[in-house]
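Just one protein chain is left out here, and the rest sit where they should.
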Amino acid sequence: MEIKNKLCLVVLVFSVLLAVSSGVDYKEKDPELRQCQHQCQHLRGADEQQKQICEQRCDDYIKQKKQEEKQRRGEGGGTSFYGYDEDQEQYQGQQRQQQQYDQNPYFFEDQDFETIVETDQGRVQILQKFTEKSDLLRGIQNFRIGSLITNPHSFVAPHHLDADCVCFVFQGRPTISMVRGEKRESHNLERGDILRVPAGTPVYIINRDENEKLFIVKLLRPVSLPDQFEAFFGGGGENPESIFRAFSPEVLQAAFKAGRDELQRLFGQQRQGSIMKASREQIQKMSHSSGGAEKIWPFHGDEPFSTSTKSGPFNLFKKRPSQSNQHGHLFEADFNDYKQLEELDIQISFANITRGSMVAPHFNSKSTKISFVLDGEGFFEMACPHLASQESSQRQQQPQRRSSSPSYQNVRGDLRRGTVFIVPAGHPVTAIASRNSNLQILCFEVNAKDNVKIPLTGKSNVVSQFEREAKELAFGVPVKEVDRIFNKQQDQFFFEGPNNQQQGRMWSVV
Amino acid sequence: MEIKNKLCLVVLVFSVLLAVSSGVDYKEKDPELRQCQHQCQHLRGADEQQKQICEQRCDDYIKQKKQEEKQRRGEGGGTSFYGYDEDQEQYQGQQRQQQQYDQNPYFFEDQDFETIVETDQGRVQILQKFTEKSDLLRGIQNFRIGSLITNPHSFVAPHHLDADCVCFVFQGRPTISMVRGEKRESHNLERGDILRVPAGTPVYIINRDENEKLFIVKLLRPVSLPDQFEAFFGGGGENPESIFRAFSPEVLQAAFKAGRDELQRLFGQQRQGSIMKASREQIQKMSHSSGGAEKIWPFHGDEPFSTSTKSGPFNLFKKRPSQSNQHGHLFEADFNDYKQLEELDIQISFANITRGSMVAPHFNSKSTKISFVLDGEGFFEMACPHLASQESSQRQQQPQRRSSSPSYQNVRGDLRRGTVFIVPAGHPVTAIASRNSNLQILCFEVNAKDNVKIPLTGKSNVVSQFEREAKELAFGVPVKEVDRIFNKQQDQFFFEGPNNQQQGRMWSVV
Partner (left out) sequence: MEIKNKLCLVVLVFSVLLAVSSGVDYKEKDPELRQCQHQCQHLRGADEQQKQICEQRCDDYIKQKKQEEKQRRGEGGGTSFYGYDEDQEQYQGQQRQQQQYDQNPYFFEDQDFETIVETDQGRVQILQKFTEKSDLLRGIQNFRIGSLITNPHSFVAPHHLDADCVCFVFQGRPTISMVRGEKRESHNLERGDILRVPAGTPVYIINRDENEKLFIVKLLRPVSLPDQFEAFFGGGGENPESIFRAFSPEVLQAAFKAGRDELQRLFGQQRQGSIMKASREQIQKMSHSSGGAEKIWPFHGDEPFSTSTKSGPFNLFKKRPSQSNQHGHLFEADFNDYKQLEELDIQISFANITRGSMVAPHFNSKSTKISFVLDGEGFFEMACPHLASQESSQRQQQPQRRSSSPSYQNVRGDLRRGTVFIVPAGHPVTAIASRNSNLQILCFEVNAKDNVKIPLTGKSNVVSQFEREAKELAFGVPVKEVDRIFNKQQDQFFFEGPNNQQQGRMWSVV
């Protein structure tokens, strides 16, 4: 009798789960969870524990489904290309390619960003946690990436983050004001400027440009949680809520020695949100403010601008490119250029790939690259052993493939403004610009100390450094043949792109 | 037939689970698990795998219940206060307040400590792992906090920990003896002394005070597991067991070149446990021991006391307070004061808040503060965006709240001797002493390098550093009004507390 009764409960628990799952509408997620858990609460004869088990099951189920949904969303336009040598199955061709689009954990698009602040004057978008996408990204889980876009003549209200932040200005002319100790530092920035805002620094930002939108890319390293940070707004208002309003009224009154009514007035008036319109006059005053403890870098002649000791910005484009030819330019800033990067152990680079050109296949010896596409179109290809081994463990039907031998999957993604791709240390990668426009990519290279970029082809490719016997053994062909082919490409780092790109993506037509 | 048979098993597995869960007694936990798993072992017709699945289910279930029980235990005396402006719902009032007591992950009380050593002469208590309380504390998961309390004239037996340890003496007069290399260092400590005991250092402690108990607060950073450490007792005895007794007798005999009987005598006699009574004579000898390689700091004239290079202690109260007025005093020790703190990247501070006074609402730019209340009563309030966002995700019924805008929850806890609260980097916080007694708080500030304390109100508050246009935009009121209110409170860091505290917790009466 007791057992029979319990059995009914089990059945009911599952029934709830399945009943909900079968009537699923993919557009509404949380309502579904609510409905499932609601049904748990009304399970006849179930006690509290059983209801909780039921609710947990709802939760697990919804999580699983969301995951699945995400993967489905990522499927998008899977393209394929004809295999390198179909008969010999040297490239696994379509099948493999398809798979990589389904589950490319190194590539992020619009839907992977979360909008954490949005007003009619601008918005802040943050990419999802890397480890939410894939466990293969846990090596960079302490970093987040995002962007700030605001209108001309706008103002981002004072706030601080519990994260170190490195900003790169791609568009617009921001003035960033930080309160450090008992003084304020204001920096008039321009395109190409890099500025670090240390964790916890109160900061506000204007876009002093009258016509152009502000577009800043941000790399963030949270300081109190490994992969999560929050913005704390220190002005007035309810939306965003002022941090002052979290304290109880008695405490606030004592802290300010002020009356309840005046505090209510002070914190209750600001209703425009955290990114708002500023008047031309206000912008002008904040662009040229001076006097007192304030400092405007880099215009004060008496305090010379020095990137190594000051908290001021560094302009990436004023440095000579480290690689440059008609196919592209690479600008790099390391610890020596901008001391502030050392504590975060990052390097910043900017690649401008001429349309129709490509970056040499290469790898980074130590750093993992977080790449944010700023402009243009194209695609990247990367050789990844992790995915290949996952895949091969799923292909048990092919026992001839020895498990004791690494193989690499071609990981690929179509690049356009706002897409992000990750290149882990050691992974060979290339990026190709479309025929239509230059491809401009900003890279944050994490774990930068002692990193070396190692080119696989072109002038100074790594194979040229092997001894002749090593070349012969490694390739199984006469050394002359190895040298002949590796010496053909005489450009360095940037090359002319694949020829057939002239006809568009010819290789996607099977 | 086969299928039907299996179905029965499934039903049985669940029946066991539910049968146990329905007859639950919350007082006995482990017996319940035992019972559940016992029933699994006797499932008719189930094979080993099925039994194991069944047992795993038992385990999951019990874990879930314990978690639930813990939350229930934490409910305690939830108080509420009248909202700041009930009509406009500016403070969410009671409902929110209630919730925060239910699930305040930043606040720890007596029941959150585990007693790891206890004799009639004293005890060692360690706070549970921070991540057991909440995932929001994983940023400090590599640290543990605890206390040592012993009687007058007591002796803590020789041991070492697989953790770095920083001790703060709040009461009693300990002599701490450490063996380092081939010599021993003995330090006569007093109230306010900070001493680091490096991981693995053999150490023993006496309380040389004849009347006062010893009370030491300890911050620990495990070296071999991130959040777990153990004590290794190197004397004799069974309780605690001597580390020598874990070796097999043959090995011990060879290691000592000694006979079985004499080893048995040596390790078998000590029966008083690890904290024991010492005679006045023993205490005196150990307080004034000298000669040979021994050193008693800071009394040896020939080896001058230097905090930066020696392993000796630093007295926090002999330094000038960094903040001081009639409302309180703040003592701080950083790397410059005590070099030993640098490797742990911590700073130690001690706040003595005058009764009826409060600390300015402020935040730390980088460090997370682990605060241990040493004496007095009061409460703390903190603005927390993490809880607020959790909460709002649960309140799907209020779609008018835009998800793209941060809000902050008031996190609060009643403070008394032995309570612990955590203040993550960036989170605005204040603490208020009751009218009855000074509130004395010891803080370990983790991640201390380049940290800055940033006051939100009072003299040198952060808002005063904003430009006038930024003030107007941030608050939406004329700059004169902003300045007038922010200039009212002219004290720095310690203020007169909320007035209505004179009548007790008036604001808790709805």
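In this document, chain identifiers A and B correspond to the written order of the chains, with residue numbering beginning at 1 in each.
Just so it is clear, a residue touches a chain if its C-beta (ideal position, glycine included) is under 8 Å from a C-beta of that chain, and two chains touch if they have at least 3 such contacts.
The structure presented is a predicted model; accordingly, all values stated were derived computationally and were not measured.
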Which residue of B:Thr131, B:Gln171 or B:Thr201 touches the chain not shown here: B:Thr201
Candidate in contact with the missing chain, chosen from A:Ile176, A:Ala231 or A:Met358: A:Met358
Missing-partner contacts on subunit A, residue numbers: 11, 14-15, 18-19, 21-22, 24, 61, 64-65, 68, 81, 84-85, 88, 90-91, 136, 138-139, 358, 360-361, 363-366, 368, 381-386, 388-389, 393, 396, 402, 404-410, 412, 424-428, 430, 432, 447, 450-452, 454, 456-458, 460, 462-463, 465-470, 472-477, 481-482, 485-486, 488-489, 495-501, 507
Where the unshown chain meets subunit B, residue by residue: 2-3, 6-7, 9-10, 30-31, 34, 47, 49-50, 52-53, 56, 115-118, 123, 155, 157-158, 160-162, 177, 179-184, 186, 198-202, 204, 223-226, 228, 230-241, 243-251, 253-258, 260, 262-274, 276, 278, 282, 285-286, 289, 293-294
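By definition in this document, only the chains that are shown with their structure count from here on.
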Copy-to-copy rotation for subunit A and subunit B - C-alpha atoms, rounded to a multiple of 5°: 120
